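After the structure tokens below, expect a handful of questions from me.
Missing here: one protein chain of the complex. Every other protein chain is in place.
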Amino acid sequence: MSAIELAGAEKSFGAVHAVRPTDLSVERGELFAILGPSGCGKTTMLRLIAGFEVPDGGTIRVGGADMAGGSCWVPPERRRIGMVFQDYALFPHLSVADNVRFGLREGRLRMPWRRRSTELTGAARSVLELVGLHHKAERFPHELSGGERQRVALARALAPEPEVVLLDEPFSSLDASLRAGLRREVELILREAETAAIFVTHDQEEALSLADRIAVMHEGSVVQVGTPQEIYYRPRDRWTAQFVGEVNLVQGVADPVGIATEIGFFDLAEPAGPGVVRVAIRPEQLELRPDEAGNATIDDREFRGHDVLYRLRHETGGVVLVQRPSVELYPVGTRVRVRPGRGAVAPLRD
Amino acid sequence: MSAARHAGERTGTGPATAAAAVVALVAGLPLLYVIVRAAGAGADTWGVLLDRRVPGLLATTLGLAAVVCSATLVLGAGLAWLTVRTDLPGRRVLAVLCALPLAIPPYVGAVIYADLLGPRGALQGVLEPLGVERLPSIFGFDGAAFVLILFTYPYVFLLASAGLAGLNPHYDEAVRALGGGPLLAARTAARLLLPALASGALLVGLYVLSDFGAVSLMRLDTFTTVIYAELGGRFDPPAAAALSSVLVVLTLAVLVGGLRLRGGGRYTQTGAGYARRTVRPLGRAKWPALTLVVLVLAATLGVPLVVLVGWTVESLGDQAIGDFGGWAANSLLVSGLSASVAVAVALPVAMAIARGSRFGRVLGALAQSGYALPGVIVALAAVAISTRFFSPLYGTLALLVIAFVVRFLPQAVQAEESGLAQIGGNLVDAARSLGASRRRAFAQVVLPLLRPSLVAAWIVVFLTAVKELPATLILRPIGFDTLPVRVWTPARDGLYAEAGPAALALVVLSALPLVVVLLSRRGTLLA
Partner (left out) sequence: MRRGALLLVAVLLAPAALSACGGSSADLVVYSGRNEALFKPILDDFAEASGLQVSVRFADTTDLAGTLLEEGGSPRADVFIGQDAGALARLGEKGRLAPYDGPALDQVPAELRSADGTWTGLSARVRVLIINTEELPEAERPESLFELTDPKWKGKVAAPNATNASWIGFISEMRLKRGEDETRAWLEGMKANGLAVLGSHTDVRNAVGSGEFQIGLVNHYYYELEQREGSPVAQVVTDQEPGGFGAVVNASSGGIVKGGPNPENAKKLMDFLLTTKAQEEFAGLNFEYPVVPGVPTEGLAPLESITGTGIELARLGPQVDKTLDLLREVGLES
């Protein structure tokens, strides 16, 4: 039984088709990313799953139970979902402990004017220990740093042991320098909690590094679902290929073995052709070496610390992006020979 | 479309909207009554009025509003700038003092200055030996304007101060870095402050239109005094309704115009907020500026307090303390009740508005029509409607409370609505994602966060209700006198000193919550 199942779920706002009919499933314990640019409908998708939007069609199931679809409608408070909002939405008038307790039985009984500080026990305690903030249980949200607030939001969402945790752009409001470390932490927390998680993001690095599977969304439709490697090395169309990272879109002639392009001959990840086929070649799948008699010139280079991205002008006139370890540093203007490197390339469907 | 901008968009629900509709209906009755009654007034009555009375009253009333608005803008904004943005010595204390005259109702100011500057007054007494036979009359347009300016400028002052305090000081520096002189900086600041200034001027303008006590004591005929007089002798007179309808149209015009000038939407704070504030050195202008401020405070606080205390001491022997305690208790009772009811009843309306639907906005406008209805008119409608349809209600305290609530509901609605707007939209969603029903989310998340706004709303309604005069005069139960009534009644007979104790008590009663609010961290009560 999947944690989440969408079948034909769709949602429009007036004339805008925010989410086109979509089939999706997320397995228990899986870290699932919905990746796409702003306005592609990913947040709406999340809100459909959470129950904050009513789908215009299709069905939604959480933990195997029908939540929406046909004549069925379950409001958000009765779905077993937890949510972490982009701004964390911590209750400013409640302490960390009370925030976490809110979704638990003990939080239900709490009257806003009674300020009893009870001991931290049970699920509240364990989840705060999980995120490493049980020593700040009596603090208030405004006393915490951004990363700490995020962790409290996560703890609060996890405490009632939901089927799935939904995260809306969870890292976008954090300092860039902290992001990588916090991503790791969140991943560890989620894995240890063994809770399925769906997070929505426009940052492909985030999706690629965190997710077990990614659904790429574009203008309301899910264009591809797969593992990070599949999405990255085997994008189905040009748009996805370009969205997920830098890419060379190259045409060539395919045969059962591989594809011949002006750069050279590449193995194909999937059969294609025969005939003219377009492929996506990642910059790191190419090699280059300085060669007076080479087939390209370095037009521009971008030193990125651990690697360098070269923008080459091929003798045929096209632009080729090549990424090499930064120790292979050559000056702009160098004539080089660019060749296929390792790995098969994916044919594009469009 | 998807995520909520603020909690208000999430909290409006069926029962709340229904409640809001009921409230809006009751609150809209006076307006409806005025329209119906005025329409039925007959061509003769309208003819006489339009021909003879209305032009003069329009000229007087509009003229008064224009003069008072302009003067309070200059005075209020100027004082705000001096106490917020310059190095005026003692400016923090002065800032609180400059707002205090809000506790002195203009009609109390009228009593004081009518006596002091009147032909039988202290100033005349002082100047007589010097050979000044007769001072120019304090009464009439000039006196009314003078008193209104002195005691309504705090509205502008408070809003301008809040605006200046929140104004990003970097604007000032940026303008000057670009080569603009102080005048350009001032103009830029003024333009950025426009919403706050427009709000202040709007409040003052609406107040002047609805004022009854001050203008009647200053013997100036405006719409309110004439309507009040028309009520004499024949309740539900067509003429009073006709004049009321003109006043309502006038008030609505000012309201709409003012809101448009203000830019419609709420003035929200952008930018960092707590940047270090630049302070302009006044240099040689420091002492003249300080003198000016002190003079203003003397006129609006010092003189009134001295006079009132003097009168109180003088009358202490004559007036029975028991009576006096009764009046004060009555004031507290009716104002406290009105404030509580208004705050409770305003909540569904605020929620309906915050929801953002068109229906909600219509409900909101109807519920807030009390803004455009001076006290006299609300009382007129209350009498007519209650004697016709709810006769047990007539002459009771309940009717007075209802009239007060209708009149002051808009203030409560505004305070609560802006409070709702400041609560993050995701909070309600977050609560629901954690299993809380809409009701629990409201009770455990929204209400606690709304509490400061509810308190602010209560205080604002209380402060305004405690000073109310015309509706009280008309609707109060037999023997139920409030402090404003005991100020106005002797003053009307020229027995100014007798008004002293009630006036002093009124000022003290108004000042206490005001001081509390001013000194609290979150600042102005007109947010």
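The letters A and B name the chains in turn, as written, and every chain counts its residues from 1.
One rule holds in what follows: a residue touches a chain if its C-beta (ideal position, glycine included) is under 8 Å from a C-beta of that chain, and two chains touch if they have at least 3 such contacts.
All figures in this text were calculated on a predicted structure; none of them were measured in a lab.
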Hidden partner chain, touching residue among B:90, B:288 or B:494: B:494
Omitted-chain contact residue, chosen from B:326, B:356 or B:395: B:395
Candidates B:230, B:417 or B:468 - the one touching the absent chain: B:230
Contact set of subunit B toward the excluded chain (per top definition): 48-49, 52-53, 56, 118-120, 219, 221, 225-226, 228-236, 239, 337, 340-341, 344-345, 383, 387, 391-399, 401-402, 439-440, 443, 447, 477-479, 492-495
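Just so we're on the same page, only the chains that are shown with their structure count from here on.
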Inter-chain centre distance, subunit A versus subunit B - centres from mean C-alpha coordinates, in Å: 54
Of subunit B, residues touching subunit A in the complex: 1-3, 424, 426-427, 429-438, 440, 443-445, 447-449
Contact footprint of subunit B on subunit A as seen in their complex: 13, 18, 43-44, 47, 50-53, 75-78, 81-83, 85-87, 89-93, 102-103, 107-108, 110, 112-113, 156-157, 160, 166
